[in-house]
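The structure under discussion appears below in the form of structure tokens.
Every protein chain but one is kept in place in this view of the complex.
Labels run A, B and C following the written order; every chain starts at residue 1.
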Amino acid sequence: MRLRALGVVVGLCGACLAGGPVAAQGQPATPIPPQMPPAAAQPTQEDHPTLVLPEPSPRWIYVLEPVFPYLVASKMWIFDGDDLSVKGMVNGGYLPNAVMSHDRSRFWLTETYWSRGSRGVRTDVVTAFDTKTLDPVGEVVLPKGRFLVVPKKHNATLTSDGRYLLSFNMDPAFSLSVVDVKEMKYLGELDTQGCSLAFPTGNTSVASLCPDGRFLHLTFDSAGRVTKTELGEPFFDSEKDPVFEHAAIHRPSKQGYFVSYDGWVYPVQLDGMPKVGTRWKLQGAGDEEWRPGGWQLAAFHAASNRLFVAMHKGGPWTHKQAGDEVWVYDVRSRQRLQRIPLAHHSPTIAVSQDEKPLLFALTETAILQVYDAVTYEKKTERSGIGISPWLLYTFGE
Amino acid sequence: MRLRALGVVVGLCGACLAGGPVAAQGQPATPIPPQMPPAAAQPTQEDHPTLVLPEPSPRWIYVLEPVFPYLVASKMWIFDGDDLSVKGMVNGGYLPNAVMSHDRSRFWLTETYWSRGSRGVRTDVVTAFDTKTLDPVGEVVLPKGRFLVVPKKHNATLTSDGRYLLSFNMDPAFSLSVVDVKEMKYLGELDTQGCSLAFPTGNTSVASLCPDGRFLHLTFDSAGRVTKTELGEPFFDSEKDPVFEHAAIHRPSKQGYFVSYDGWVYPVQLDGMPKVGTRWKLQGAGDEEWRPGGWQLAAFHAASNRLFVAMHKGGPWTHKQAGDEVWVYDVRSRQRLQRIPLAHHSPTIAVSQDEKPLLFALTETAILQVYDAVTYEKKTERSGIGISPWLLYTFGE
Amino acid sequence: MILDAFDRMMESAARRVAQRSSRRGILARLGTMLVGGAVLPLLPVDKTGAKLAHANEFAKTAQTTDPTKCNYWRHCSSDGYLCSCCGGTVNVCPPGSYASPTSWIGTCINPDDGQAYLIAYQDCCGKDSCGLCFCLGTEGEMPSYRPELNNDIVWCFGAPSMVYHCSSQVLIGKA
Partner (left out) sequence: MILDAFDRMMESAARRVAQRSSRRGILARLGTMLVGGAVLPLLPVDKTGAKLAHANEFAKTAQTTDPTKCNYWRHCSSDGYLCSCCGGTVNVCPPGSYASPTSWIGTCINPDDGQAYLIAYQDCCGKDSCGLCFCLGTEGEMPSYRPELNNDIVWCFGAPSMVYHCSSQVLIGKA
């Protein structure tokens, strides 16, 4: 095997599932026997190695595509945010969720497989991918399964120190599966008592959102057992004006912004038991026709304290309608800084966390748009991001 | 469980893989444990059973879709040929082939799965589907694998009495895997000595096509061992004018029509060692610009002795170009009966085997067209047959 | 054990429903079922007024003859590929797919009689998505932390497989 060619290093793993301790917990690292004897290799003048990526830039954009209606064939696309050139891609299972590491060395997919594609024996796993080789480098089976739903970002998260991955499970009982992603080991389930989703609040704690509009906060130990349960007071009316699941969360600074159907913003400090600040409204005088809506409809840029929300004109219960504009707010002054008209209306947006950030907007027609999040000018777009791209992820968010 | 409602019978199998002797050979029939206690069922005023189809009509059309570029999510669509209403569908594995039974009780998919979608442990199987319930009712593992190629019809076939399924394998050694589909049991591999594909020639024999333009004919016993090997003489020049793989084969009458890139038709009697008749040419005077081409480009209607071929205008090496017209021939008189201009050019065609047959033409843009194969008039079309439908199958062909 | 408690609740809830299949009873049962644990109070369940307002909006342009169209009256809160386009009907699963006994529930008005009906949006399960006739109704639809009112969930709990194939619209009864 050629180890170095054209300045790129050859990955050695291929389709295998890693050596080392991680494999011990997951599926056996069964190498597929090559069907050709090594001597049969075609001699070529050029080498034919595999590209290894540099450390991911915070300006790279990771696009999760569940692939409707071919849901057993999901994909994560990786693009350079500046020019939308392809960096690579990986395949996933049924209705996956992604979790990005703090140190950019890994991302994980929580995924579901059946032994015969869409039938046979079901297996739920957390798969670790190396961000440079894009090889799957470890797997942990989730013995209790996971929540199967059109992908939502906050179905899975990582604790503040990056040690534990929490995967929401509804089967239909409610729990969070705890996986030690350092040791690549399943620890157990935390009973969320009817509450859903996973918002990180510390090294060994997590918050979920309850049907009646309050937070449940669970602290757990290294064995994956609940050591402390806290239940907040309802902070919104879940009958009349629920908050979207896709809160804008910035994990490093432990800030969260929950946006309601009607346009109220609930700032939440996610450091220990969540503390909800005073709510404020997106729409001002003259904005009555506008509403937040879409899917991943809100993004937060921590360094500049700006909140981005996809907005459209529409009446009640248009909460899944794509945004025609992105409205930008200073979360300290609660003032709107900008209205960015989108070239193509988009249910999903994201913002990179670097100093001169990029704003991404993803359409239902598989177009990814990039805007300068400082000047608010459009930079570029790319169509044909598969057939149903859904969620956006960046490192540092 | 409700056993009868609204005149349809409830299937009892669900996602399981059959009981009875067939399961013994295949994957364990692991039922997925229901996640809900039975008492949790939602009471409804109406029943909610599963439709069971009548015996398939020879006018139904089975469309195999490998699903480019989501190849782990293939699908077989089933339509009523008269109005293109949906009868049902089943899911398949990677680059599957289909085989239709003689008695219309079964079709089989030869398929390939990996334990994690596109990675992990590979398993090749023959899966039996009940044509009325569309349930998978049995599975046989192919321990030596199968040929992975953009789906071609003659990669798998059934012997004349319907007892043995033969699946071509190139890994890259060449063989045919023999499966007893009555007992649902893998028997072994027949060495095809460098020859490819599988054309049925009797109850315990099969022909393959060799690189130098001749047939290899293998007779085998009930243990899946070759008992007799026959090698014919080259009947076409495989350097200058190869025949298309997609010969028009009518299994019941043991007739085959092999069409060459340049438009020669080689009639072949597939009863025992193949006997090649005198070749004749599709194009007559004034047809010099026209060529056969596409994918499944030829179809034969046995009762009326008519051959249908997709034709286009093009030069050499345009053999994969879709047909703008279908030309119809009487194979006895070798006269062209009709030129049927297609509303949408199509690489793939099929004809039903009933008395007043239908001609089907499938485009690269997922439009299925239906023509009356007696009056040659267009009857109907349907768009959106997935994103990459590829092959057409009917019962009785 | 979560599931033990859940099982017990479900059994008693189902007994209650069997006795009185009223709309209030059904919503109460859903609230019970989906809260699952013991800490949280049951949700308020009677939202007839609000639900009917949305149903009325949809009913303005609804029809009762073609269940393969998104404006068929029972689809007022449907989300997904219509089983009626996939070889099934509103309440018969396509061949080889199997109904979930669970669902979220919508309230639709039949324009022929002007009456409101409860519809169980039970999925047919066991094959990958049908892919035909996608319809999305969002009136009254809530985020997934209110699962009983969310239509993004794979409602295949209790079916032989958790693979979503298509969306059914089964009549429960008058609202």
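We adopt the following convention: contacts are C-beta pairs under 8 Å (C-beta built on N, C-alpha and C of every residue); 3 or more make two chains touch, one makes a residue touch a chain.
This is a predicted model, so every value here is computed, not measured.
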| item | value |
| --- | --- |
| Partner chains on view for the chain not depicted | A, B |
| Residue among B:55, B:212, B:330 or B:355 touching the omitted chain | B:212 |
| Of A:64, A:90 or A:210, the residue in touch with the unshown chain | A:90 |
| Contact footprint on subunit B, counting only the chain that is left out | 68-72, 94-95, 112, 114, 117-119, 122, 147-150, 152, 170-175, 189, 191-197, 208-212, 216, 229, 231, 238-239, 242-245, 317-320 |
| Interface with the undisplayed chain - residues on subunit A | 5-6, 8, 11, 14-16, 31-32, 34-53, 73, 75, 78, 86-91, 129, 132-135, 384, 386 |
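We adopt the following convention: only the chains that are shown with their structure count from here on.
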| item | value |
| --- | --- |
| Geometric centre distance via CA averages, subunit C-subunit A, whole Å | 28 |
| Separation of mean Cα positions, subunit C and subunit B [Å, integer] | 39 |
| Where subunit A touches two or more other chains at once, by residue number | 70-72, 117-119, 122, 171-172 |
| Contacts with 2+ other chains: residues of subunit C | 6, 33, 102, 126-128, 130-131, 157, 161-163 |
